[in-house]
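Read through the structure below, which is laid out as structure tokens, and then see the notes.
Only one protein chain is missing from this complex, and each of the others stays in its spot.
In this document, chain identifiers A, B and C correspond to the written order of the chains, with residue numbering beginning at 1 in each.
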Amino acid sequence: MNLIGAELARVEPGLVEITLPYRADLAQQHGYLHAGIVTTIADSACGYAAYSLMPPNSEVLSVEFKVNLLRPAKGETFSAVAEVIKAGKTLSVVRADVFGIDGEQRELVATMLGTMICLSR
Amino acid sequence: MNLIGAELARVEPGLVEITLPYRADLAQQHGYLHAGIVTTIADSACGYAAYSLMPPNSEVLSVEFKVNLLRPAKGETFSAVAEVIKAGKTLSVVRADVFGIDGEQRELVATMLGTMICLSR
Amino acid sequence: MNLIGAELARVEPGLVEITLPYRADLAQQHGYLHAGIVTTIADSACGYAAYSLMPPNSEVLSVEFKVNLLRPAKGETFSAVAEVIKAGKTLSVVRADVFGIDGEQRELVATMLGTMICLSR
Partner (left out) sequence: MNLIGAELARVEPGLVEITLPYRADLAQQHGYLHAGIVTTIADSACGYAAYSLMPPNSEVLSVEFKVNLLRPAKGETFSAVAEVIKAGKTLSVVRADVFGIDGEQRELVATMLGTMICLSR
């Protein structure tokens, strides 16, 4: 997260937003944000969102996730918004949408559906 | 790929391996390789593997992928091995395994199943 | 669809609902609706939703889907609601939620994220 310059922009119970300013060294061959980076911010947002509903002294790990890349990830800034759709004692299921933002324009560029696990420290 | 130090180690028709030496700035809070980085090398390997079977003047894009994170991604080096399981005219389906390598030890840390699309330039 | 008794309850552009009354022969060992049946109605709803936005003389096929099974699929009736989140010329990405309904109670039992392809006849 530090390496790529991402920031935790919003944290509510079960809902987290991470933002990332565009940087040329995070882009693939066509100048769009690399799918791996899109995934990184979506996965991080999912993990924090699940974590926000877990009891104290928990740790969160990603079990699995699926990403659909919907459009070229272009924008000055990117926003990954994750929402818990099922918070279980052990497993939580989280959905995240990633938007590319350019001035007033905000376009959905990817969506994730993933499973997070709660571990007691 | 350059940013993280990954290298194309093997390219055969329908089979590609990417290797990545461990770096502390690619790790998450416990010192293991970040899930986003694991995904990045798996996705890149899948893309190249699909691309290796496409006609000249094609471009490859990831449509979607799913990753299962099986174990903490620890190792001195990581290897993502991707193999095309269906090469279609438009869509190709690719499977990738990511291994953490420590001396003689080689452990499966993640597996990906993804869909790549072929675009004509 | 006929075999299991499912019905198309709602069709709007990009949005489709399929309903299925519970039947004991569609259940697994604990009496809940079998995951394969949950998937069948979700996939069918996704296919129709994508199809509703395709040009005339198109055919729709499922490329892939992922399902998270969130709770035991119990209910007198089940409802799969699918919504297109990206309608492309070739590929469409669709999300579906499956609810178990018991009188006034309506609980999310599964969610699907899938990719459909448009073929010209």
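Some notes on this structure:
The rule we apply is simple: a residue touches a chain if its C-beta (ideal position, glycine included) is under 8 Å from a C-beta of that chain, and two chains touch if they have at least 3 such contacts.
Just so we're clear, the structure is a prediction, and the values are computed from it rather than from any experiment.
The hidden chain, counted over the whole complex, makes contact with A, B, C. Interface residues of chain C with the unshown chain, by the touch rule above, are 2-3, 25-26, 34-37, 39-41, 43-44, 61-69. Within the complete assembly, residues 63-64, 66, 90-91, 93, 115, 117 of chain A touch the chain that is not shown. Although one chain is not displayed, chain B still touches it through residues 66, 68, 70-71, 85-86, 93, 95, 108, 111, 113, 115.
In this text, only the chains that are shown with their structure count from here on.
At the interface between chain B and chain C, two copies of one sequence, more than half of the residue numbers in use appear on both sides, so the contact is built from largely the same positions. For this pair, chain A with chain C, the centres built from the Cα atoms lie 26 Å apart.
Distance from the chain A centre to the chain B centre is 20 Å, each centre being the mean of its Cα atoms.
Separation between the centroids of chain B and chain C, computed from CA atoms only, is 31 Å. Residue numbers of chain C whose C-beta contacts span two or more other chains: 66, 93, 115.
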